[in-house]
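I have a structure I would like to understand better, so I am pasting it below and will then ask my questions one at a time.
Every protein chain but one is kept in place in this view of the complex.
Letters A and B mark the chains as written, and numbering starts fresh at 1 in each.
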Amino acid sequence: MLAFTIRRLSQSVIVLFVMSVIVFAGVFAIGNPVDILINPEADIAEQEETIRRLGLDKPMWAQYGVFMSNALQGDLGNSFVHNIPALEIIATRLPATLELAFLAVGFAIILGVPLGMYAGLKDDTFIGKAIMTGSILGFSLPTFWVGLIFIMLFSVSLGWLPASGRGETVDIFGVPVSFLTWDGFSHLFLPALNLALFKISLVIRLARSGTKEVLLQDYIKFARAKGLSNTRIVGVHVLKNILIPVITVLGLELGNVIAFAVVTETVFAWPGIGKLLIDSISNLDRPVVVAYLLMTVTMFILINFVVDILYSILDPRVRLEGSK
Amino acid sequence: MTVTTTPPKAITPFRRFVEDFAEKRLAVAGLFVFVALVLAAIFAPWITPQNPYDLTQIDFMDGRLAPGSSGATMTFWLGTDDQGRDLLSGIFYGLRTSLSVGAISTVIALVIGGSLGLIGAYFGGKIDTIIMRIADLQLSFPAILIALILVSALGQGIDKIIIALVAVQWAYYARTIRSTALVERRKEYIEAATCLAISHRRIVFKHLMPNCTPPLIVVGTVQVAHAISLEATLSFLGIGVPITEPSLGLLIKNGFDYMLSGDYWVSFYPGLALLITIVSINLVGDQLRDVLNPRLQK
Partner (left out) sequence: MSSSSPTLQVENLQTQFFTKAGVVTAVDDVSFTVNRGEVLGLVGESGSGKTVTGFSILGLVDHPGKVTGGKILFNGEDLTTYSENQYRAIRGSRISMVFQDPMMTLNPVLRVDTQMVEAIRAHEKISKADALVRARDALGQVGIPSPDERLKSYPHQFSGGMRQRVAFAIALLNKPDLIIADEPTTALDVTIQAQILFETQKLCRETGTSLVWITHDLTVVAGLADNICVMYAGKVVETGKIDDVLDDPKHPYTEGLIGSVPSRNKRGQPLTQIPGMTPSLLNLPKGCPFQKRCQYAAPQCEVSPKITKCEDGRLVRCHRVEEAMAHA
């Protein structure tokens, strides 16, 4: 087990190294880093100071070393636009994205599980087929397109829900959240549903195939032979069995949701890290871009690492294969 | 071109394939729509009422006219955008960019991913492990994140977008072709070819590859839709194609600002075109999967 953990850990470090090289190369090797990394409005003395601090007068490999050692100390440079450390901006924007992502995952469970179970129970009915067609659409339509239709329908035509911004927020332990006020929640609803759409489709498929499989099991027939009501059989015996894979998959997809928030946040002008990234790219605020990418990549590598370790604990066969 | 001597009643594999495909009306409709879209994209310069990027043909005074309005020289069936460009013409030109970016990136990714997958499956061992590790690793990141990293590293431009789309897609092909090729490789005809001392390259490309194509076609069709969708997303985010060669995604982005003021059509119609494109490709892809999947064949 220890050997396996070390193997996976070293692999993760290698991936992180490769990714940091790509990001570094992107920022430092293309174009003149002095132009890209230093605020053009800074005076000469400040510019020279920055060149020295970033080691831009040194050879490439040495520059990478300086870049990485700074990065490891949490220093990814200051934002040109806001003139504060890039990581700090990301930290202040992160709660908004997390709130959106968690609500989206919540929607995926609350809407996806019952719809999928219904489609599994009534496979041949019109509604059952309609749900599956809907999930295929949910898979193939671009997120931003659906977001646009949401805005057109619910904000412009019907005027029910606001189309942009975060609305009124309340602080919990110093972190502002939207979902506790009506105004905030009404702002949160459409973007969260938009972000959830893909995951809802995914959950519908998982829940449907799970339900169909579970229904064929002997223990369901045995439950019926015990004289249980249909409500109890579907609501307890079937539901509990399909929830395990659904929650596992959604847990894995959380990182994915955060990455896809880039699109939804842009459509709904939601002030999270995704919109920050797009704004920073168009403002050429490179330090923020670098900070975002490195942070997200690290997050993914961490999630993958943890999942691998968890799987190997749950399923010893994975471990054997890995150490061959 | 030789004249075929096959009698018309003979059931060739191709004929059978066509018949199986035609069983589902929706798929046939999807195919027709898709072909029409491709033709519209190819012949856009000749069939559109206006070249929306020829400044001499555009009157700024026609800006944001509602669908069906008449301008000085023509009727704008789908309205105009903020620059006074005819949206119908804009959509046809946008389709050109969207479809060609999707198609080119898919073909390149198919060649790269397909070759790597074949090589891995044929030679096995270390090469296989390395290729598949990289593919697995890449697939563990969401496509949009990979694309964002590459676009922010490489900068903008159509070529950069294509590189990003290729990078996102190749692993799917490598995986698909590898799994089929691994099954095919164990069959006797490959062994026979090896015994005859035929060169590796010939075995891989002449013998192995043709047998691995059907699943690749299915994945490829679906991936074209994904590529178009991802390109549209990136363009909508403003980090995709440059404004000189607008795709459907960029047209949608341009109209997005006017949507809240009620001028829905600037975004809506390009969006509709995108929707039709993606749905029609998916319909075709779904049916191809059903027809080409040997497990489902009766």
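What we mean here is this: contacts are C-beta pairs under 8 Å (C-beta built on N, C-alpha and C of every residue); 3 or more make two chains touch, one makes a residue touch a chain.
What you see is a predicted model, and the numbers here were worked out from it, not measured in a lab.
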Touched by the hidden chain, restricted to displayed chains: A
Selected residue (touches chain absent from view) among A:Ser209, A:Asn241 or A:Thr298: A:Asn241
Absent-chain contact - pick from A:Ile51, A:Met68 or A:Leu228: A:Leu228
Contact set of subunit A toward the excluded chain (per top definition): 217-219, 221-229, 232, 236-237, 240-241, 244
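We adopt the following convention: only the chains that are shown with their structure count from here on.
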Of subunit A, residues touching subunit B in the complex: 15, 19, 22-23, 25-27, 30-31, 136-137, 140-145, 148-149, 151-152, 155-156, 163-164, 255-256, 259-260, 262-263, 266-267, 277-278, 281-282, 289, 293, 296-297, 300, 304
Touch list for subunit B against partner subunit A, complex: 137, 140-142, 144-145, 148-155, 225, 229-230, 232-233, 236-239, 249, 252, 256, 259-260, 262, 264, 267-268, 271, 274-275, 278-279, 282, 286
